[in-house]
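A protein chain is absent from this complex, but the other protein chains hold their places.
Showing subunit A:
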């Protein structure tokens, strides 16, 4: 496996919830990444942000790692959950909260 793949694999496996995004949770640099940050913050989920803008290898490598062409990408317990559309859809259908809890991830008592 290439270096970047090792890095990605390690990030995905050593963090319960990891968001590959453009920018950082404090300063998202893309509307779609910002939407997922808002949802995770609303749910009070602890997550690790990885800024793919820091390296082109990372930005391309993550798309190959998951066979998913866009950023952001959310992983929970090592499993790719989806991009912005899917996370928003799951959140609106209250499926995201259930999925996180099923995976043993603490979620603030969302309505």
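To be clear about the criterion, contacts are C-beta pairs under 8 Å (C-beta built on N, C-alpha and C of every residue); 3 or more make two chains touch, one makes a residue touch a chain; residues count from 1.
Following the convention adopted for this analysis, contacts and distances are computed from a predicted model.
Per the UniProt record, the absent chain's protein name among "Outer membrane lipid asymmetry maintenance protein MlaD", "NADH-quinone oxidoreductase subunit M", "Polar amino acid transport system permease protein" or "BolA family transcriptional regulator" is "BolA family transcriptional regulator". Considering A:53, A:86 or A:105, the position touching the chain not shown turns out to be A:86 (whole complex).
Mapped onto subunit A, the footprint of the missing chain covers residues 32, 63, 67-70, 80-86, 89-90.
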